[in-house]
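Written below as structure tokens is the structure these notes are about.
One protein chain is absent from this view; the other protein chains keep their places.
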Amino acid sequence: MRLHTTGQIEFSVSGSTRFLFNLHVVSAPGQRIERESLDLQPADAVLLERPAEGGAGRLVAITTARDLSVFYAADVVCTHDLRLVGEVSDWPIADLDHARAAYLFPSRYCESDLLGRFAWQKFGGLTSPFARASAVRDWIRANIAYVLGSTHSGTSACAILVQRAGVCRDFAHLGVALCRALNLPARYATGYACGLQPPDMHAWFEVAIGPGWLAFDATGLAPVNGLVRVAHGRDAADTAIVTAFGPANALTLAFSCQPTDANEPFNAISDDSHVLFSEL
Amino acid sequence: MRLHTTGQIEFSVSGSTRFLFNLHVVSAPGQRIERESLDLQPADAVLLERPAEGGAGRLVAITTARDLSVFYAADVVCTHDLRLVGEVSDWPIADLDHARAAYLFPSRYCESDLLGRFAWQKFGGLTSPFARASAVRDWIRANIAYVLGSTHSGTSACAILVQRAGVCRDFAHLGVALCRALNLPARYATGYACGLQPPDMHAWFEVAIGPGWLAFDATGLAPVNGLVRVAHGRDAADTAIVTAFGPANALTLAFSCQPTDANEPFNAISDDSHVLFSEL
Amino acid sequence: MRLHTTGQIEFSVSGSTRFLFNLHVVSAPGQRIERESLDLQPADAVLLERPAEGGAGRLVAITTARDLSVFYAADVVCTHDLRLVGEVSDWPIADLDHARAAYLFPSRYCESDLLGRFAWQKFGGLTSPFARASAVRDWIRANIAYVLGSTHSGTSACAILVQRAGVCRDFAHLGVALCRALNLPARYATGYACGLQPPDMHAWFEVAIGPGWLAFDATGLAPVNGLVRVAHGRDAADTAIVTAFGPANALTLAFSCQPTDANEPFNAISDDSHVLFSEL
Partner (left out) sequence: MRLHTTGQIEFSVSGSTRFLFNLHVVSAPGQRIERESLDLQPADAVLLERPAEGGAGRLVAITTARDLSVFYAADVVCTHDLRLVGEVSDWPIADLDHARAAYLFPSRYCESDLLGRFAWQKFGGLTSPFARASAVRDWIRANIAYVLGSTHSGTSACAILVQRAGVCRDFAHLGVALCRALNLPARYATGYACGLQPPDMHAWFEVAIGPGWLAFDATGLAPVNGLVRVAHGRDAADTAIVTAFGPANALTLAFSCQPTDANEPFNAISDDSHVLFSEL
């Protein structure tokens, strides 16, 4: 599957402002970047660092004192590593190392330290890590309403558990927080998503099971084979599409992800049967 | 049933401090005060206002700059107005007037404004006010652990819903908040409780159903016929046993409630069959 | 001064919904209602209770299952009881009674229980109640930015203290909370405001000083002689312009307040010199 992704961002800027962007597709197993472009206006915006290869994301810093327009586009060859539910259902929790331990601790939007009783009460009866993580996903899908505009940038997992409504970011935060409360290392991932309606940047959560990370999308809105990773981290604080340090207002945020060949239809695969796996 | 209640409070005081106490049994239908005393040390503590009869509680204000010792005792003849569950189960919601409307709105520890989706999702399928309120009580009893020391003076209903543990104050706050979210006027009540183990001041919630208020105790720890009202209000902010305005530390807080006649055993009545009703 | 006030509210309604409105000018010393109208569409909306005279506000309940349109208008003769700052500056704190005690306790949006250290650190050095309350007003005016859209319906005083931005509702909440933390009974008041730009419903805080209540407007946006009271209470939870119990979305909320006679100019009086006093 070859996917074409675009990201368009415009900001009005009223003073010297530094921006950090998580906009680039990461180069990783399962997603090879064939072609890629980043257009900046004004042309003299200072691009402080070129995106690095690999890792949690390719953070781009831009500084400008004038209105900023960013257009990113990429062609990505996706060879998603999908595993059958039956294969992973009894995988053990991943071995704990320093890197994974960081994903056991609470973070800005995932207060897992407050959710222990709830998590064990609801999901403690299940035994395998996959059973627990997928029960978390299913519980969120059944109990949290997907309501555009119901949350704001400061909304955290506990607030979602109380108000019972949110968007993909919030669904992922709650999944992360509940898994961490169950002692499962869990991270927040964000990226483009083919088949997502309406088109937007998407978010899901990933849990350290077996030899790597399994992806869970509590929204149920995006096929598992349509996810194109941009970044992962503790939560949305680490992986925000854009963080502005200075006076700036967002005017446009638009994202798309489609098959490059309109004649090659996208065959959506459901999380009923398959799970997306990442080694890193 | 004649009950003897006592309340003992000691504070170390390091500067001029005003205290407000909710310690007195209220004179109300169903509880007639036969005998009552209030001992203060130092003797020159200024008792700013004598408790008034009736109403939501009998607030007592005391000002002192020296260590304070308060001992309250009362003999109360209780003729509890207990109604059979079958009688009240289809009572309509009480008529809305100005006084009751105040109990529809969120308060310091009962953020009913945030709990609408949760409340309707869990309890909206039930139709009668009594069915909803008793389902709220039962849900709290089944899902919130009673854990001494698990909360602090700032803990509110939403925090309890997240952390799933609390004490009687917290159980009552969550009951109040969920009922208000269901558009039922609900208030917080506090008082002595015969049969409560270990002995302490108790708290429960009350809902405006039929011609008055029905009492619900989510803890299930106190018999419905052992409750002796001290105060009711929006939540614990209105009805705190003691509020200190100035430098003071609590040393002792001890409460008891027992039959005056040791030969007259207390026959505990369960909320499986009966509900305590208050007209006011 | 004769003022003409209007309030226009439209809701789209998708199910049987009860609304509570705080929209009517209260009949009180200093503001006499000469003429008043309330137009409802649909005509068959059930007006559950006629507004009562006096008290904290004139709550109106309306139930409808169809889109609702409310238009309120009144002509009010205002004889504001303005006191010179010099007169009130050494008034003592008002005597504490049951009614005022309720305004010492924290409420939904005014967590005075958390603000004691801050309040005493900043304002404890001042001695008279008026000096403290007006220093609270001045501190808020100097330190909190008035930014439309910076807050939402759940924003409380502590959040404002952290984020340092809000609107009139938030300014009033912070004023209430800080005064209560200083042991001054304080309430939230809302109403129409002549001279407010842009026209909107307004909010301020009032403190129990001397023989009644003194008004403080931390926003500094409305002249003290332009305030027309609609309601007061613990905070915005008690006095919301509209509370909807059921499925409904606000479409229009528009308010105005102007001299009835365009030839009679409005002579704005500043809080530098005068304070609005209410006996009740």
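The first chain written gets the first letter, and so on, giving A, B and C; residue counts start at 1 in each chain.
Note that in this section a residue touches a chain if its C-beta (ideal position, glycine included) is under 8 Å from a C-beta of that chain, and two chains touch if they have at least 3 such contacts.
Given the structure is predicted, the values throughout are model-derived calculations rather than measurements.
**Student:** May I ask you to name the displayed chains that the omitted chain touches in the full complex?
**Tutor:** Per the touch rule above, the missing chain touches A, C.
**Student:** Just to verify: which one of A:31, A:64, A:107 or A:163 makes contact with the chain not shown?
**Tutor:** If we include the chain that is not displayed, A:107 is the one touching it.
**Student:** Where the complex has a chain not shown, which of C:65, C:82, C:131 or C:165 is the residue touching it?
**Tutor:** C:165
**Student:** Could you list which residues of chain C touch the chain missing from the display?
**Tutor:** Contacting residues on chain C, toward the hidden partner: 114-115, 117-118, 121, 143, 145, 158, 161-165.
**Student:** When the complex is taken as a whole, what residues of chain A touch the one chain not shown?
**Tutor:** 18, 20, 48-49, 52, 55, 59, 61, 96-98, 101-102, 104-108, 110-111, 113-114, 153-154, 183, 233-234, 237-238, 240, 243, 245
As a working rule, only the chains that are shown with their structure count from here on.
**Student:** Graph shape for the chains shown, where an edge means the two chains touch. Line, ring, star, complete, or other?
**Tutor:** It is a line, because the chains touch in a row without closing up.
**Student:** Could you give the separation in Å between the centres of chain A and chain C, each centre being the mean of its C-alpha atoms?
**Tutor:** Going by mean C-alpha positions, chain A sits 44 Å from chain C.
**Student:** Of all the residues in chain B, which ones touch at least 2 other chains?
**Tutor:** Those would be 114.
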